[in-house]
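Heads up, one of the protein chains got dropped from this complex, but the rest are sitting where they should.
When the chains are written out, they are named A and B in that same order, and each has its own residue count from 1.
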Amino acid sequence: MTSLRSLDDAAFRARYGCTRFDATVLGNRFAYILEHFCSKLLACAFSPVLRDFYDFAATLTGPPERGYPTPVVSKSFVAFTGTMTESIRNTIEEYGPERLTQGDVIIANDPYRTGTHVNDMLFIRPVFHGGALSGFVNLKCHQLDMGGSVPGGFSATKTSSYENGIVLSPRALMKEGRPVDETWTLIFDNVRFAELLRRDMQTIIACLDLGERQLLESMERYGRDAVLGAMDYVCDADAERMAEALAAMPDGDWTGEALLDCDGVDASEEYPLRCAIRKRGARIEVDLSGSARQARTSINGTYLDAKTIVGVVLKFLLDPHGAFTSGCYRPVDIIIPDGAVFSALPPEGVVFAYGESTNALLAAMFSALAEPLGRGAVGGDTGAPNIHSAFGARPDGSPWVSIGVGGGERGPWGGSSAGDGDSYSIFMSANSIDTPIEAAEADQPLAIMRREYLADSAGAGENRGGAAVLKDTLWREAASHNLFTLRFKWPTGIGVRGGEDGGPGGVWLWRDPPGAGQRPRDGWAEAIGVAGRMDPVSHEPRPDGEWQYFGREKLWRTEAGATFRYLSNGGGGWGDPFARDPERVLADVRNGYVSLAGAARDYGVVILGDPGRDPEGLTIEGAATRALRDRADCATQSATAGGEDRA
Amino acid sequence: MHSFSRPSTPTVDAPREARPGRCPECGAEAIAAYRVMSEGGWWNVVKCQVCLHSIERTPGPLLGAFTPLGAPSWER
Partner (left out) sequence: MGTLIGVDVGGTFTDVVMVRDGEVHVTKVPSVPAHPEQAVLEGARRCGVGDVAIFNHASTKGLNAVLTRNIPKIGFLTTEGHRDMLDGGRAWRPWKGQLDPRWRRPFGDAARPLVQRYLRRGACERILADGSVLIPLDEAQVREELDLLKRCHVEGIAICLLNSYVNPAHEARIAELAREVLGPDVVISVSHEVGARAKEYPRAATTVIDALMKLIYADYAEKLSAGLAEQGFAGDLNFADCTAALIPWREALEAPHRILFAGPAAGAASCVTLGEAIGDGNLIGCDVGGTSTDITMIVNGQPFINDSFEIEWDLVVNALATEVSSVGAGGGSIVAVSPSGDITVGPESAGAVPGAACYGRGGTRPTVTDACLLMGILDPKGFADGQMELDVAASVRAFESLDCAMSLEERVALAWRVALNNIAEEVVNVAIRHGADPRDFSLVAFGAGGPMLLAGALEYTGARRLIVPPHPGLFSALGLLSTDLVFAESRSAYHMLSPEADGAIDALLNEMEAALRGRMGDMPGIRIQRSFDGRLAGQSWETPFVEIGEGPVDAARLTAAFHAEYGRRNGQSFPDIPVQGVSWRVQLIAPSTRFEWKEIPRQTAPAGPIGHRELRHLTDRPVEAAIYERAELGQGATVTGPAIIREPLSTILVIPGQTARVGRFGEIVIEARA
């Protein structure tokens, strides 16, 4: 196929039914149509989940006759992006495109049909132009509640899909602009916070109206064929970018692996996730065979989540600034076994915390692709949501709840060609605003006593990973705690191109209150090891330490004054740490990211001075540094030579 | 299938069935048939295992292994 940029006017028009001018303008227009109605959604909706977590996505989709192309996804949660292509097709094909009329809104929320989890309701507005079905305007929005056994739904310990609450197969919410009463009542008879949900749904419909109006205006102005042609063009351009990026990579076969430590039942079963990647020319195959079967509790995802994360990883590594469309998958075949932890099936394969398996798949692919990407490789990140929830009653008996504040919700990213990784971020495939400590302390009985980076925890590298976040939370009332940490057995911050893995994370607990006026907790020995790998005696985190299962108590109950410590995994290093500029190592020592001992051990840089008392008086001992680094060079060379001998 | 039991083995594989023939693109005699997820959803493909050329691609089942029960018109 000729490349898009070499198409002349006539060829372009023949293929896309419009000029390149119009295709360019329309391509921009699609993105803006979404931005306009997402702006409206963010302004008008009540829900904090949308505003703080971007927990929604919007797309435009072409009509069935074109194969439902998705030329644009909104600036929102990437975890939705890949599911939004197939879920529109799945929903409309099951509902029956011939039954659609102008003014309809079709909904569905079944993860086995539409991906992610039941709280993410999909709303589809079919768009008719001149009587012909001409596309769809879509929103998928996290709803505050969908009924089921857990308020809000967030739980990794549900054991069947029946606990998830209401599961909707494709159906009409609106028909010809009028509400379908039985659908509204079906939903609101089954969910909590129904009044709020109802108003947010009305806002969502108004947003779809706006999107539909603007898409129709474009069709009026440019013609239906031009608009649909431009949709094809934008998808083709994405497919071409992906194919060119693939072609630029060497051919080869690579494998990667990551682990979910366990599920919520017990520690008897590990869940390894594997990918075998084969790349030939501009084609790639990602085979997820050999991965763990679906888990016994709600840490599973569906095939659409697996599809999404494969596309997201390829975008991350190969085309981070291009538009994400359905065309990105054209050169990509994903082989997904049924009944795996990322392709669970009902009713036992209960889906909720789908982000656990997608995090692990991301890590497996990052590690598989590290070698062929060379300088483009990126070190691994903190790797998991690590959400801590707690609840209890205040002295006056009123209940309180704390979700996603007192755990390991933030951690580092890996090093890359751009430099060292940041240390305080959410896992890569999510993006949300952090809760301020003062806001949390104003309405929950807790005090975050420490939230600081741990020295020597970052994976060493020419560009190192971000440092691990050490966070101590003092719970000022008696509380019950629900923990869920699935990525502490193996490093998640994998090193690439000779960089080191990040240090191990974990969870610790001091049950007794600190003495009056006492400084924040120091050390590890007196704490109970709750989760992660640690020394059995000193309780210090150690990559080869004993692994503790958080689920040995289903609810950790504590009296007032207990402290939970979360240590995130460290970020992965990029490139040989012994090639790091000694001045940068010195700066790291001055800034407490690396200790004096760590500088010599991990970077081969000997630094003299007292970083604690005299941070500006540090110096590099040149001769000793050269000696250390030369010795490391010799060791590497002899190891390589030995390898060649054997070969 | 509507109701799916948990697999009995700890890990699961996607079946890949060897097919006779020769790849029209690279000439290799390593052809296999299997199901993939790609642009446009599920596909049943016949592909060269050496150069990844697709010899045949036909649309797969809409929802993969999951078939809802109870909708008589679902058969269409």
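Following the convention adopted for this analysis, a residue touches a chain if its C-beta (ideal position, glycine included) is under 8 Å from a C-beta of that chain, and two chains touch if they have at least 3 such contacts.
None of these values were measured; they are calculated from a predicted model.
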Displayed partners of the chain not shown (whole complex): A
Residue of A:344, A:428 or A:585 in touch with the missing chain, whole complex considered: A:428
Sole residue of A:194, A:247 or A:449 that reaches the chain not shown, by the stated touch rule: A:449
Listed residues A:145, A:240, A:338 or A:501, member touching the removed chain: A:240
Interface with the unshown chain - residue positions in subunit A: 3-8, 20-21, 23-25, 27-29, 32, 35-37, 39-40, 42-46, 48, 51-52, 75, 78, 195, 199, 203, 210, 236-237, 240-241, 244, 312, 315-317, 319-322, 324, 378, 381, 410, 413-414, 416-426, 428, 431-439, 441-443, 447, 449-453, 466, 472, 517-520, 590-593, 611, 613-616
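In this text, only the chains that are shown with their structure count from here on.
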CA centroid of subunit A to CA centroid of subunit B, Å: 27
List of subunit B residues in touch with subunit A within their complex: 1-7, 9-14, 16, 34-41, 43, 45, 47, 50-53, 62-66, 68, 71, 73-74
Complex interface listing, subunit A residues touching subunit B: 67-68, 85-86, 89-90, 93-94, 96, 112-113, 169, 239, 269, 272, 274, 278, 280-281, 283-285, 287-294, 296, 303, 306-307, 326-330, 332-340, 343, 345-349
